[in-house]
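First the structure, then my questions, so here it is.
Removed from the display is one protein chain of the complex; every other protein chain stays in position.
Right after this comes chain A.
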Amino acid sequence: MNRITGIMIVGVGGQGVILASELLCEAAMRMGYDVKKSEVHGMAQRGGSVVSNVRFGEKVYSPLISKGEADILLSFEQLETLRWLDYIKPEGKIIVNMQKIMPMAVAIGQGEYPGDVFGILKRKTDKIYRVDGLGIATKAGNVKAVNVAVIGALSNYLDIPEGIWKEVIENRVPPKTLKINLTAFEMGRNYGQE
């Protein structure tokens, strides 16, 4: 049976969501899967809500995940997790980077950042995994490595060997930052297991 894995990666423009989804696609392709990925860009999307759909399996038609279809919601920012909650399956997993980024309306006091984000998430599923991407990236040596740290956390929940992830990272990140990114990946991968 043709089982398709759907992973929705969400966050805020500038956080590296797109590169993270590229790494995931490359890894899935190296596993021999048919892969499709879709997101929208334009207006550089700085500071805006960003979502990338990744689907892989033996044969994939649609590049989009419909509501209630995602196996994993990989979120780079707490509030954005809520925005896309409808898209995960009842038995789906949620992996959340603990970062909070205030939308403009909230920053200037014209809106409210939701209070108990994890309480709300729990209404949906118990399979919630937290990762301190920013903390890891800072320790690894560059705050920009948040996306790779988060991918490290994701890697625990997919049947893709560690070696493939590392190959993909070596292939995709600038050589100057390779060491930092590999460290961030490993720390992300070990984070949930502490």
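Throughout what follows, a contact is a pair of C-beta atoms (placed from the backbone, for glycine too) under 8 Å apart; a residue touches a chain by one contact, two chains touch by 3 or more; residues count from 1.
Simple rule for what comes next: contacts and distances are computed from a predicted model.
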| item | value |
| --- | --- |
| Options "ABC transporter permease", "Indolepyruvate oxidoreductase subunit IorA", "Cytochrome bo(3) ubiquinol oxidase subunit 3" or "RNA polymerase sigma-70 factor (ECF subfamily)": UniProt name of the undisplayed chain | "Indolepyruvate oxidoreductase subunit IorA" |
| Contacting the left-out chain in the complete assembly, out of A:Y113, A:Y129 or A:Y157 | A:Y113 |
| Interface residues of chain A (partner: the chain not displayed) | 12-13, 22, 25-26, 29, 34-49, 60-64, 66-69, 79-80, 82-83, 85-86, 90, 102-114, 120, 123-124, 143 |
